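One chain of protein is taken out of this complex; the other chains stay put.
A, B, C and D label the chains in the order they appear, each numbered from 1.
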Amino acid sequence: MLVKQKLPLSYLFNMIKVDVVRVFFFSITFNIFKFFFSDYLPSMPAQLPTVLGTAISLVLAFKLNHSYDRWWEARKIWGSIVNDSRTLILQLKTYIQTDVLGYDETGKFIQKMANRQIGWCYALGESLRGLDNQATIHQYLIPAEAGYVLPQNNKPYAILALHMRDFKELLNKQALNPFQQVQLDSTVSRLVGYMGMAERINSTVFPVTYRVFVHFFIYLFLIILSLGLVETLGPLEIPILIVIASTFFLIEKTATYLQDPFVNMPTDTPVTAIARTIEINIKQLLEEPDVPEPITPEDFYLK
Amino acid sequence: MLVKQKLPLSYLFNMIKVDVVRVFFFSITFNIFKFFFSDYLPSMPAQLPTVLGTAISLVLAFKLNHSYDRWWEARKIWGSIVNDSRTLILQLKTYIQTDVLGYDETGKFIQKMANRQIGWCYALGESLRGLDNQATIHQYLIPAEAGYVLPQNNKPYAILALHMRDFKELLNKQALNPFQQVQLDSTVSRLVGYMGMAERINSTVFPVTYRVFVHFFIYLFLIILSLGLVETLGPLEIPILIVIASTFFLIEKTATYLQDPFVNMPTDTPVTAIARTIEINIKQLLEEPDVPEPITPEDFYLK
Amino acid sequence: MLVKQKLPLSYLFNMIKVDVVRVFFFSITFNIFKFFFSDYLPSMPAQLPTVLGTAISLVLAFKLNHSYDRWWEARKIWGSIVNDSRTLILQLKTYIQTDVLGYDETGKFIQKMANRQIGWCYALGESLRGLDNQATIHQYLIPAEAGYVLPQNNKPYAILALHMRDFKELLNKQALNPFQQVQLDSTVSRLVGYMGMAERINSTVFPVTYRVFVHFFIYLFLIILSLGLVETLGPLEIPILIVIASTFFLIEKTATYLQDPFVNMPTDTPVTAIARTIEINIKQLLEEPDVPEPITPEDFYLK
Amino acid sequence: MLVKQKLPLSYLFNMIKVDVVRVFFFSITFNIFKFFFSDYLPSMPAQLPTVLGTAISLVLAFKLNHSYDRWWEARKIWGSIVNDSRTLILQLKTYIQTDVLGYDETGKFIQKMANRQIGWCYALGESLRGLDNQATIHQYLIPAEAGYVLPQNNKPYAILALHMRDFKELLNKQALNPFQQVQLDSTVSRLVGYMGMAERINSTVFPVTYRVFVHFFIYLFLIILSLGLVETLGPLEIPILIVIASTFFLIEKTATYLQDPFVNMPTDTPVTAIARTIEINIKQLLEEPDVPEPITPEDFYLK
Partner (left out) sequence: MLVKQKLPLSYLFNMIKVDVVRVFFFSITFNIFKFFFSDYLPSMPAQLPTVLGTAISLVLAFKLNHSYDRWWEARKIWGSIVNDSRTLILQLKTYIQTDVLGYDETGKFIQKMANRQIGWCYALGESLRGLDNQATIHQYLIPAEAGYVLPQNNKPYAILALHMRDFKELLNKQALNPFQQVQLDSTVSRLVGYMGMAERINSTVFPVTYRVFVHFFIYLFLIILSLGLVETLGPLEIPILIVIASTFFLIEKTATYLQDPFVNMPTDTPVTAIARTIEINIKQLLEEPDVPEPITPEDFYLK
């Protein structure tokens, strides 16, 4: 997630440089044409850029809206992961009958599950971003469990299966009553759901034909605008066109970047920082000693 | 679902060729008219195309929005099918008391239900697309159950009835406690719901009068724009009009294709690939040997 | 619901004929005026129709959006009715302990409840459309129950009360366990909810002042456009204005018709066809002999 | 809620008369200025009203959208109140074991609770509208309970506390099983929720800076439009400007009125009529004798 303070101009410029250079070249070409063949150029009627400008603004607004919705949904999903991770630990602390396992064992057990839940958050973030999550799984899961999880394609799903297996054991030992097991099961089912929702956003390509015609449409608009401006403004048309083009391309790229919030880029949903928040909250609640520091933005974004 | 990399231009062109050819002919006609009867043609006032352009852009934006919403809802429904299929298997693994049926029998039972659930996903996708799902049912269901399902119109519904019947049996044998049965029942009820939601999108025609007037409106706009441009631009009007028309028709067709996500076309929700993902996840979780490969896009789309 | 194939032009024309005739008369009037009193007519500035055109397009887009939302919500409600009717029957089949009532009695009991549920769907559709539902109630309910339902204003609500009464009886006879009764109760509560949601759409008038000013605004726009066009286009203004007017009125009427989806018109939500689908699904699931045919569109719409 | 049939023009006129009179005066002033100081007036460039017209149309569309959403949400909340009031009575009828309290006592008890629920609906409507609800509470609650409710600020909340207290008593007497008590509790929790949702809409002011600049913006637009029209149209500008202004102000006022649906005005959500519907449904279901008539619109609105 980009943060407010330190966004470098170079970042913005890099987003649009290829397109701006193209615009620069065709507007220069039109100027040269005008200079040499002024008489042969048709005069572009004024209503054309107006009509196309309205249309392109609307389709860009549409793209921006739905891209924002994907981005915001991704953030909401991770917000829900925060909530249900916290809830899960509260429920474990409340539900498990200490006298069944003994006070110390219960504490260790909850700690094991808390670590696993924290590991799940980090591992899910890494999975979504296409990163390797082997190290994470070794860090937060005990070896036996890591051995079950690692061979599977969908490692976060396998981690949740371990949660469920432990609930079964607790129920069988009567450390949980049946209501509580069902309640914990509901919490884990919701986590299964969030995982699937994040995967859905990740694997669903924004309609491709749409992406194509928006890009094409912006160029069409700029070319016709350029032809219209070159007559009245002459060479002054070049900087004006470039400034206008930059704005439209910035909107387009902003939208495109918002569409895919789990691709390991600065505009990503900050899944690592969120997982860290969960780790801090849970460890403090359990009064564990090794509470890490929150992740703060290095440079201009939070990873 | 169209994928990012390899969209062929011919695909885009095929979407709009009929309309573009029509535009080509009427813009040529106007040019010939202008050439021979220049004096008799009224001059089209400039504000007309502007007004119509704004209006058509707004109604297209409306169509695009609601078509996108249908498409995204369809994808969400299938995302939920992923989630609750995974949840169902987790619940079965956790809930069933191994000592009632014996360890091996329980394993076989879960495997039977997992196969049936996987079969349900494939069969639902085929039903929605109007394809025959007999082969799928024979592959994933045991013969006795296939015999119950095949004569029915709504085969996926019948498959879920088999799930429910099995839960009843498990409850009667006390391999499930009553809470767990109710919880499993809730999961299956949600699957009934997703099935109905997908059917709803499939069977509800996007308002027809709307479809008619949008198409009619685009032509009206292009004709008036053509009459306006022919005077200032002459023959150059033909290519410009065709490029503009292509953009508007591309928007219209993109929207129309998004409206119906279960019609066995490249723009479909990739139900087969999703069902395959479910199959892989479930089989790996149950540590079964015959895990298939994920479906990858052949050509330019994922089926 | 209008279907794709056979929409007659006469239907579209009937929607807008009154308004189009009015437009025809005032545009003729302006032409005559211009012919005789050309010098006295003020020339309408070009920006006026543009400004009004943008404004009217936006308010029409607003109206279209919210009308579509009402229509789509109505369809979703009926989709949910499909889902929970199917769920209810699945639950009854799964829950009821056959040994309490005996195998045959249980079958008959479920059949009675299934019929009542089917009857509820038809009766609700008829209620919403303001039709008499006496025949339906006599057909699907046993006489004693019909006697309870018929005197009430809200017959569908009374039918659901019969469901609930039967669940109580089953619980008292221990043919249901308490969890299952609560689960069935939740399903019926949802049906109560859908009924109320459909009634809400039916009884809530779309803001009336809004309806008034949209209609007024379209006329204002057309009159000013007409005054603007009459100078440049002369009599040719009449057909052009009529074509433009038709498009705007078509949008307005389409929106108005979508607003009220339960008024026994061709644009209605196809509640009878949906109820029939439910009947077919349920009866096939229970392997009953008298399964009816699905309703197919007669003419150009599905009722 | 305004109804379709009889909306008087005077009502519409009263909404906007102050603003229209102001517009009348400044457009007359501009005409007089033009008559005497024609040479000194600058000519307003044509693109200014176009740009401002687009901008004001978009911000009005925004205001209309979100006002409509508030209004529709208010209506949905009251729809949910209908649904859960009906559900509550169904549940009470189904759940309470008749043999614990005796048949007659049970009947009387349900009747008492039904009256209290009906009273809650009326009282909540009155609370939201800032009306006194003492009479209502005396009418529908028994004196002892009215004594508990009346001193409190939030009377509807206190009424629901009485419901909950009665459930506790029923549970203690074993007239309810624990599942049923929890289910009833969920229904009442939802009612607590709807009450809070309606209060939220009532107490949250639509962003004030927004209201200010929309109003200011419309005047700015009309003044600039007036200056533009006065040159070409002369005195004819006055009626045209007034008609256009009326339309814009009508949109603005319609939106403003929709924003606050519980302020005892004709555009309110018809809470009294809805409460009456609930009363009729519940009393007919319980086969009580004193069923009142539905409320029909007097004049042009339903209160």
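Keep this in mind: contacts are C-beta pairs under 8 Å (C-beta built on N, C-alpha and C of every residue); 3 or more make two chains touch, one makes a residue touch a chain.
Remember, predicted model here, so these are calculated numbers, not experimental data.
Interface note: of D:His66, D:Lys112 or D:Lys303, the residue touching the hidden chain in the full complex is D:His66. Set against the missing chain, the residues D:Leu48, D:Leu131 or D:Leu286 yield one that touches it, D:Leu48. The chain omitted from view is touched by exactly one of A:Leu2, A:Ile28 or A:Leu101, namely A:Leu2.
Of the residues in subunit D, those that touch the hidden partner chain are 42-48, 50-52, 54-55, 58-59, 61-62, 65-66, 151-154, 157-158, 160-161, 164-165, 167-168, 178-179, 181-182, 185-186, 188-189, 192-193, 195-197, 199-200, 204-205, 207-210, 212-213, 216-217, 220, 224. By the touch criterion stated above, the residues of subunit A touching the omitted chain are 1-4, 7, 12, 15, 46-47, 49-50, 53-54, 56-58, 60-61, 64-65, 68, 71-72, 75-76, 79-80, 82-83, 86-87, 90-91, 93-95, 177, 179-180, 182-183, 187, 225, 228-229, 232-234, 236, 240, 243-244, 247-248, 250-251, 253-254, 257-258, 267, 280-281, 284-285.
The rule we apply is simple: only the chains that are shown with their structure count from here on.
The copies subunit B and subunit C differ by a rotation of 70 degrees on their C-alpha atoms, rounded to the nearest 5.
Per-chain CA centroids place subunit A at a distance of 38 Å from subunit D.
If each chain is reduced to the centroid of its CA atoms, subunit C and subunit D end up 24 Å from each other.
Residues of subunit D in contact with two or more other chains: none.
Shown here, the protein chains touch in a chain-like sequence that does not close on itself.
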